[in-house]
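For reference, the structure I am asking about is given below.
One protein chain is absent from this view; the other protein chains keep their places.
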Amino acid sequence: MTKRKAPPDPMELLALYRMMLMVRRSEERLMGLFADGDVPGFIHLGIGQEAVPVGVMSGLGPQDTIASTHRGHGHALAKGLSLEGFFAELLGKDTGLCRGRGGSMHVADMSTGMLGANGIVGAGLSIALGSALAHKTLNRDSISVAFFGDGALAEGLAHECLNMAALLKLPLLFVCENNGWSEFSPTSRQIAFTLEGLSQAYGIPYHSVDGNDVEVVAASVAPLIAGIRQGGGPIVVECHTNRVRGHFEGDAQKYRDADELARLPEADPLRVAGKRLADLGINAAHLEQVAAEVDEAIEAAVSLARQSDLPVFSAAAADVYTVEQVL
Amino acid sequence: MTKRKAPPDPMELLALYRMMLMVRRSEERLMGLFADGDVPGFIHLGIGQEAVPVGVMSGLGPQDTIASTHRGHGHALAKGLSLEGFFAELLGKDTGLCRGRGGSMHVADMSTGMLGANGIVGAGLSIALGSALAHKTLNRDSISVAFFGDGALAEGLAHECLNMAALLKLPLLFVCENNGWSEFSPTSRQIAFTLEGLSQAYGIPYHSVDGNDVEVVAASVAPLIAGIRQGGGPIVVECHTNRVRGHFEGDAQKYRDADELARLPEADPLRVAGKRLADLGINAAHLEQVAAEVDEAIEAAVSLARQSDLPVFSAAAADVYTVEQVL
Amino acid sequence: MAILSFSRAINKALSDMMDLDPAVILLGEDIANAGGSFGATRGLLDRFGGHRVIDTPISEAAIAGAAVGAAMSGLRPVVEIMFMDFSTLVMDALVNQAAKARFMFGAQCSVPMVLRTPHGGGLNAGPQHSQCLEAWFAHVPGLKVVVPSDAASAYALLRSAIADPDPVIFVENKALYAAKMEVPDDLALSLGRARLARQGKDATVVAYGAAVHWALEAAARLAEKQIDIEVVDLLSVQPWDEEMVLTSLAKTHRLVVAHEAVEAFGVGAEIVARMADIGFDELDGPIVRVGAPFMPVPFARSLEESFRPDADRIVNAVLRTLE
Partner (left out) sequence: MAILSFSRAINKALSDMMDLDPAVILLGEDIANAGGSFGATRGLLDRFGGHRVIDTPISEAAIAGAAVGAAMSGLRPVVEIMFMDFSTLVMDALVNQAAKARFMFGAQCSVPMVLRTPHGGGLNAGPQHSQCLEAWFAHVPGLKVVVPSDAASAYALLRSAIADPDPVIFVENKALYAAKMEVPDDLALSLGRARLARQGKDATVVAYGAAVHWALEAAARLAEKQIDIEVVDLLSVQPWDEEMVLTSLAKTHRLVVAHEAVEAFGVGAEIVARMADIGFDELDGPIVRVGAPFMPVPFARSLEESFRPDADRIVNAVLRTLE
């Protein structure tokens, strides 16, 4: 596993902590809204996994693109989506980033390079592959990131993408969020290989990372992203982390050991980062202040979203095809 | 690479030689029939590759099943298809094994466990996977063999099948016929990994075999097949061989080096086996006698096929669904 | 006879067929330990064991392809694809392999497999978890396509589908899973036969799946206006019961076809097209279709509600053809 390297800069870590907290509190807010029946459809929460999107995104700029998964809230927010647009989308409002047509599984924001959450396991890898191809063909200085779960490694498409990325030497970072689970089953029963072994077979550099430590994630990916940007070709990063909630909200996780669940709080990325901040002299009051700011922003976004109009059906119907050239 | 092991038995080798010659001469006969316009559609010849199907099939019984590729004549004949049914199929006759509905890319014979050539690259792997699952579920003593080309390794489905076979520990032999080409392109430009490295990642035992030496193929697979039959789980065998003709008949192979083409005759599996037979004291006259017998059988089959009736459209139309229960 | 929900009826059909025939096995994602995303396979792992109720990796193409090979080798696999939207990943196995094997191998074999999959909206599951794609499969010679409308037809048709020697796509409407009714143990339904769900004389409404309930609701509302419609529940869309539809049309002379799928190029188009040919002389008014508008299934409640067809639209369609 890659270890934390640079001497920690408290202000940088605090920024990462703040973003993780933004993701966490947003999802916690969603839990409540969902329980109240305000958020329709399925929502898949990434609570416990925040260090991965936040750590990876700390190395990206707005010109870089990402493709996400069904568990994409963290990717979206960390890539810079507006909180208002995010909540409005999940509440099915016209001011949602996707005008209420996509919801949780399809949050996207082209202006920040977030090419979409995705309801199809594995599909994001090919979207990211194509985006990387565009960066390369158009001689951009950008890279593309494919986020995917450990379970997605069973999809043939993931393997096709590894192969094509390696062949074409694309500026593509593969980020596996390994939380050990595919829905209600341990991924170990679904995958006969390790991602390390697989990457080796493809000749793609592989890095295993503590996905619960945002500093480690950020420090690990920074040089990798730089290498990719310089034309070094694709890299695989596997982030080991934990899914704290059920596969989707409403899943009581009866299939999980009490022991396993009991061990989760210790690895909580907010706890890990919080402790380190304390060691660095950022006191509890400071963190509470951050939390208050985060909560305030979230409440403002939620209340704006709540007040927003419902989408108009005729406008949706008119957007199946492009009327004017948009590109 | 696995080497020839057991001291050669001339009679066994002669039988393998005879079968290879049967495949070779049948395909040569098809070349002529195709050039004359008697064989419709596309035909993909396996000339130069005969040692693989013949060697592998020497270890199988009629209860074992195989799934083949677009280049499937050798698999079909070596698995025991009747010559008459084979030629009649390729000529589009009603007495063809598939009653003239499938042709070269779909030759099949359920009675010999040949589950079909296949026009879809990679599809055969999943058919073989399922057949192996049936053998295992029904506690049969049978194994299943998936033949596939090196180019097929780019299909995601192939990877899904490797994974599932490993997970379910299925009685499945993966046989890669590596002829270095995918249509008009060297496979090396299409595949970033080696099959050896890939198999390793999946924890599937891997064997590289000289696919131009029928004795080596036969001797190599025999213990592997025995192991699979005993419940040892899947194994990968990669047979290195040569495609002598174009991708399909009519392809002039302008894209191949003269040098490469010049080296092919030396590796010809019939030449390799013929030499060894000579060393073992089987004289040229004997081999000529075998050739004469093979040719006679082929001529008889061709002439029978030629005389056969054309298929009846209404009979074909009635076979889209099963009218009586066939199973 | 028992009172069962639609999903319990599926469960019972699977269980009964597995009891009858050891060649029946189940394959799918989270169908064994977890009992399936909609609970249809709950308890079957315990009853039949892991060699017959198999949890697979997220490898839809390989699962479906394996089912074809297994079916050619003596098993009767029943595959669950979690949402019909994911059938995009199994098209090759179904279309180029399962559908064609019997024909293209000269009837040497058949492919007795069933692919179960839920379609339809109402859960705000969005554009990739709500589609009704049965028209694709109905266009493919060699596949049969069944869409039961309630627990009883689900039970009987799933038994028939599993017993059938050919590949069957068995489509379950998500909105029906919880609905309970009496399910007779001995109900037998043949693939390809429709059911006269309501007799009437003024117009015929042909529907399948959830739309049958909208049609019956429309019938009740129209009855208040003294309009008496006949409702044909197709049950199978490939093959479909042309005879029953034609007979009904010959009686009512007006035709409406309704389904949840997108109207354009949907199943209804074929029913209409046949009737506009062989039933032309019986027609006294335009044939009107009711289906979803031409757009992806939207997420927001307000949008999805406007998107999904319902009894109102069927009422309007009937009124239009009677104009």
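By written order: A, B and C. Residues from 1 in each chain.
Please note the rule applied: a residue touches a chain if its C-beta (ideal position, glycine included) is under 8 Å from a C-beta of that chain, and two chains touch if they have at least 3 such contacts.
The structure presented is a predicted model; accordingly, all values stated were derived computationally and were not measured.
Chemist: Name every shown chain in contact with the chain that has been left out of the document.
Modeler: The omitted chain makes contact with A, B, C across the full complex.
Chemist: For the chain that's not shown, point to the residue among C:A40, C:I54 or C:L89 touching it.
Modeler: Per the contact definition at the top, the residue touching the missing chain is C:L89.
Chemist: Looking at B:R24, B:R71, B:R101 or B:R245, which makes contact with the chain not pictured?
Modeler: Checking the options B:R24, B:R71, B:R101 or B:R245, the one contacting the hidden chain is B:R101.
Chemist: With respect to the chain omitted from the figure, which of C:L123, C:A223, C:A269 or C:L319 is a touching residue?
Modeler: Residue touching the absent chain, from the options given: C:A269.
Chemist: One chain is left out of this view; which of B:E50, B:E84 or B:E155 touches it in the full complex?
Modeler: Counting the whole complex, the residue in contact with the absent chain is B:E155.
Chemist: Check each of A:G74, A:G119 or A:G151 against the chain that is not shown and name the one that touches it.
Modeler: Considering all chains, including the one not shown, the answer is A:G119.
Chemist: Spell out, residue by residue, where the missing chain touches chain B.
Modeler: The list for chain B reads 40-42, 92-93, 96, 98, 100-103, 105-106, 118-122, 151-152, 154-156, 182-185, 189-191, 255, 310-311, 313, 316-317, 320.
Chemist: Please identify, in ascending order, the residues of chain C that touch the omitted chain?
Modeler: Residue positions of chain C that touch the missing chain: 85-86, 88-89, 91-92, 95-96, 99-100, 103-104, 126-128, 133, 135-136, 138-142, 238, 261-262, 264-270, 272-273, 275-278, 280-281, 283, 285-289, 294-296, 298-299.
Chemist: Mind pulling the chain A residues that touch the left-out chain?
Modeler: Residues 65, 67, 96-102, 106, 108-111, 115-116, 118-120, 123, 125-138, 144, 156-157, 160-161, 163-164, 167-168, 316, 319-322, 325-327 of chain A touch the chain that is not shown.
Basically, only the chains that are shown with their structure count from here on.
Chemist: Quick one: chain B and chain C, Cα centre-to-centre, how many Å?
Modeler: Here chain B and chain C have centroids separated by 40 Å.
Chemist: Where the centres are mean C-alpha positions, what is the separation of chain A from chain C, in Å?
Modeler: A distance of 36 Å separates the two centres.
Chemist: From the mean C-alpha coordinate of chain A to that of chain B, what's the distance rounded to whole Å?
Modeler: A distance of 46 Å separates the two centres.
Chemist: What are the residues of chain A that contact at least two other chains?
Modeler: Within chain A, residues 154-156, 189-191 contact more than one other chain.
Chemist: At least two partner chains per residue is the criterion; list those residues in chain C.
Modeler: In chain C, 56-57, 59, 61-62 touch at least two other chains.
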